[in-house]
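A single protein chain has been removed from this complex, and every other one stays in its place.
For subunit A:
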Amino acid sequence: IYLSFSRKHEVDTLTKVHNRLIGTKGEARPSRCPDNSAFKQQKLPAWKPQLTIAAVLSCFFLTGVFCLSVGVCLIMSANSVREIQIDYSDKCSDCSKLRENSSNWNKECHCSINFMLKEDILGDVFMYYGLQNFYQNHRRYVISRSDAQLLGRNIQKSYCAPFTTYRNGTPMAPCGAIANSMFNDTIDLFYNLNSSVIQVPLLKTGNSWWTDKNVKFRNPKSYNLSSAFAGTARPPYWQKPVYLLDEEDERNNGYVNDDFIVWMRVSAFATFRNLYRRVRRIRQFADGLPAGNYTFHISYNFPVTKFKGRKHVILSTMVWSGGSNPFLGIAYVVSGTAATLTGFVITVIHLKGHQNTDLHFKNYDLIESLD
């Protein structure tokens, strides 16, 4: 900068000398008068907003009204949501003990949980599994995936550390910590009507985002799935390879398996719920779940006790604002109330202040009339 200053000076000097020289030769010098444009004279037309009492008060009261009404709507609709949440990490304590020892990985373990619906749950019913204390948002966890691989491409460079390949060099498919830790409990719902047990029909597709299912995940191209995944191995914690995730439905198998896709969309926090199944509305269940006794049959594979985690299974209905989450509604009501109250406070303060100012003005008038 020091140098550039000295240069600037010098350039100016030289220019001026040149100007002078040119000038002496009688050539016309360009006018150095600045343009009279609004921009250059800083006279651009402009909107000059001001915090007037009217604007501020109307702003506060309108916001207050808006927030209150939105809050009330949200609370009302959230209240209309029916939700059943069952923590099965304790209820299946045998299984959870078994799973603590990883050498028992291939031993099956089942447990059943009974519950009773006192009323019908009408409308679409969604089944979630919930995990607690599972840090899906940990940085090293979040980055440990290869979207190129999940798009069915051959990958050269891996983003999947530390679950990229086996020691012998066989790549894992799908690779990465996220895929490896995929939730693999199987949950079935049974309706105990009289003495017969009816399995509630559940939809296992259509549970993921459309873009995920159709854009983000693709199986490698080959004449069949098992050949497409030839040369790869399942992740270490998986019981079966990726092309056997859903043997019944070709379009729900491999990387495009809905359960897999849902799992791969990592949650923002350590406590989360993922959509697992939807109740298919046919026969008895055309209007939802009728009241009565139900049983969850859980094939318990996913160990959580090691990291002091918990597992839930959740049945819930939906409204326009999603499931039952009272937070937003309450927050709206609180802020609406606060805005309205602030509006009143401001009014009071303004009126008080105004009286004083008026007095002030009167004082001035007095002084001036004396003059």
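Quick note on the criterion: a contact is a pair of C-beta atoms (placed from the backbone, for glycine too) under 8 Å apart; a residue touches a chain by one contact, two chains touch by 3 or more; residues count from 1.
The definition used in the following text is that contacts and distances are computed from a predicted model.
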item: From "Tetraspanin", "superoxide dismutase", "Phospholipid-transporting ATPase" or "Translocase of outer mitochondrial membrane 6", the hidden chain's UniProt protein name; value: "Phospholipid-transporting ATPase"
item: Which residue of A:98, A:142 or A:198 touches the chain not shown here; value: A:142
item: Omitted-chain contact residue, chosen from A:173, A:225 or A:262; value: A:262
item: Touching the absent chain when the full complex is considered, from A:41, A:93, A:112 or A:186; value: A:41
item: Positions on subunit A where the hidden chain makes contact; value: 1-18, 20-21, 24, 29, 31-36, 40-42, 44-51, 53, 56, 59-60, 63, 67, 70, 74, 102, 124, 126, 128, 130, 133-142, 144, 146-148, 150-151, 153, 159, 161-162, 177, 180-181, 207-212, 215-216, 262, 265-275, 278, 303, 306-308, 316, 318-323, 325, 327-328, 331-332, 335, 338-339, 342, 346, 349-350, 353, 361, 364-365, 368
